[in-house]
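As structure tokens, the structure follows; a few thoughts come after it.
Only a single protein chain was left out; the remaining protein chains are all shown in position.
The block that comes next holds chain A.
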Amino acid sequence: MAPPAQSQRSQSPSQPSSKGEVSDLKLQLRQLAGSRAQGTDDSKRELFKKVISYMTIGVNVSSLFSEMVMCSATSDIVLKKMCYLYVGNYAKGNPDLALLTINFLQKDCRDEDPMIRGLALRSLCSLRVTNLVEYLVGPLGLGLKDNNSYVRTVAAIGVLKLYHISASTCIDAEFPSILKNLMLNDPEAQVVANCLSALQEIWSSEASTSEEASREREALLSKPVIYYFLNRIKEFSEWAQCVVLDLVAKYVPSDSNEIFDIMNLLEDRLQHANGAVVLATIKVFLHLTLSMNDVHQQVYERIKAPLLTLVSSGSSEQSYAVLSHLHLLVVRAPILFSSDYKHFYCQYNEPSYVKKLKLEMLTAVANESNTYEIVTELCEYAANVDVPIARESIRAVGKIALQQYDVNAIVDRLLQFLEMEKDYVTAETLVLVKDLLRKYPQWSHDCIAVVGNISSKNVQEPKAKAALIWMLGEYSQDMLDAPYILESLVDNWDDEHSAEVRLHLLTAVLKCFFRRPPETQKALGAALAAGLADFHQDVHDRALFYYRLLQYNVSVAERVVNPPKQAVSVFADTQSSEIKDRIFDEFNSLSVVYQKDLEVQTPYLTQGLKILQPSYMFTDKEHRGPFEFSEELGSLSVGAESADNVVLAQRVEASDNDLLLNISEKEESRGPSNNGSAYSAPLYDSSSISLVVSQTQSELTFPNPALPAHAPQASLAIDDLLGLGFPAALAPAPSPSSPPLKLNARAVLDPATYQRKWKQLPVSLSQECSLSPQGAAALTTPQVLLQHMQSHSIHCIASGGQPPKFFFFAQKAEEPATFFLVECIITSSSKAEIKIKADDQSTSQDFSALFQSALSKFGMS
């Protein structure tokens, strides 16, 4: 491809003013092409340089192609290299012209000078023109047998290039087996490494269609091959060592002696100055010892020092990458790092991305013995001039408080923050104090005394204001002037821009009313009136709901709004250990830096299938309510690639975060099903619900228990935009005719597990079923069917090919371990062949019926 067009900003002096210069160049090149005069090469060099500099800044100089090729008949290697660079860049766009170059490249492939042979071969393979592949096979074959190692290194990668231009040509020429032979015998380590890289890629992508390739891929992990690599590891360059170590990390040794042998052999790699080698080695160590608890722990001790040295020796970018891995280990085994906490102190000149990681690590390692010192250090940062870091530090103190048993001292510190009278410090602290009170209600006395002194006028940030209001409502009994503060807030209703704050205000006023009715009555009336007139749908709905509730029965209202509280034991935003494990499995990859499980590289079921639901959909299954929006979207975005789901997961994550911060409402609305929440009192007991519903059915959209009472406006708006109501999203109810088998609408299965299951399970049902004519007509793109099936709680994991082939899965609603896997091939316009595999064979009939009924409805609606 051509380099990207130059941005407008750039004022490079060498930019040609017009097309004139390019044609000028053309002329000059033409003149030089035939010349054999002395010094021609020098002037050619100058011209070539000009051409390439244009190419770099994005000027299209492809019109010079034939002149460039003509000029390249030279023995000057510098000129040749420039010409190769040019040709490689433009050949794809000019296949006809590329043919011109074949001749001289082929000739160069037989040059005496191994340098030229290698360069020519590399350029030949980089032409990327499909109809020229026939010219590649010969030179590549010779290149692999060349007696010069440079040519062989180039040829090994050349095979991979050929594979990507035309896989069949590559396989037919039996290049993989030649590569394998080279890999196991070549004296030159770089050749071996390139063969390994090429073979790994070729066999992984062939494995899905060819038994042999998948066997070969397995064979790479066999003991003799692994030992062969390990014995030669010191011959490899540091980068090739990383490739080898990556392979070794996948090897499963047969016994513990083997494990120790490998670790002894690799131990000195931990002292390598290249961080990539060290991390790759650590991955091997960690994976080998996973099942040996005590040794695993020793490995942690052993790798600690090298990691810390890497953190402090490289550039800040490098230390960030290493620190991310250290972070993962610290979070996994905080106890092992609890005495190293001083290493995680922030230095004032570190970039904020490093500081943030360090703050998280400090939070993780805090325990009884070091909390005092860590919190003291964090308090220093809280006064820092770097405001974002100061905020993070305060949050870190809060997190430590939430995970400690003895919070006495920390609470004092937090309260001291409030006395600092810096807006952002106060804001962050209020949010924390609120969370703290939810977990440790016994501290309310001390906290409230301090919080009561804060004037709500000094708190502007919505989250902090919401927290303050929540406390006013919750502890209105202990705060003398709570009703009056709330009243003044209600008076300024119109000035309050954040819907979140207004929602909290409504609830707080109502809570306050139940405790101190005479003082609050006026404020309540004003709040309800303002709420009903509010333009924000959620605020309006809540006001109306409270109003009706009060009208119906005050004591029921009190039970709903002001139930007895239970302390929160675990907050919903803690990352599940399963995810952490998965990230750990992907040690030394981007997953660690992003702190997201990203692995999508698992070889696919069949070549040509698109992965629709990579594993990062995981976040979904842990949540209900707030995510309908995302789920809805997932099924809607036609043609969404895997990446789409990342977006969704991210959205989910964001809501996740909300969970911690917007407290009571969600928990109230989530109802009894949520056993981890603070308010376990049954909120909407059936009687009151039915009554309210019947009363208001006609005009009130009653907040469904499964839906957050104040789902962000955005999501509602989007839902409306899409013209889809909630009901479909909330309960993809099995159609009345379907059998009693219930499927989980939000089933999640990652491709690797799917593949494993598919291999393991026997086919329990295999039959042909019909497709309605409308359905067949509607099947213009696979996505349409996928959406349809998803609305029946049957999810697609991959699809593609001709005839269209789909892999579906579904999960039993009440048994999360029970999956159904389906392979469905649309054989003709009205027929489909399905194969069903099930974890629970007994229900596969029922599932089949469900699946077929779903399929038959396709296109009907």
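Observations on the structure shown:
Heads up, the rule we're going with is that a residue touches a chain if its C-beta (ideal position, glycine included) is under 8 Å from a C-beta of that chain, and two chains touch if they have at least 3 such contacts; residues count from 1.
The rule is short, and it goes like this: contacts and distances are computed from a predicted model.
With the options "Chromatin accessibility complex protein 1", "MHD domain-containing protein", "Auxin-responsive protein" or "Phosphatidylinositol-glycan biosynthesis class F protein" in hand, the undepicted chain maps to the protein name "MHD domain-containing protein" (source: UniProt). Residue-wise, the contact with the chain that is not shown comes from A:I77, picked out of A:L27, A:I77 or A:A449.
Which of A:E380, A:D412 or A:D581 touches the hidden chain is settled by the complete complex: it is A:E380. Note that of A:E421, A:D581, A:E768 or A:E815, the residue touching the chain absent from this view is A:E421. Checked against the full complex, the candidates A:A276, A:V330, A:L430 or A:L472 give a single residue touching the omitted chain, namely A:A276.
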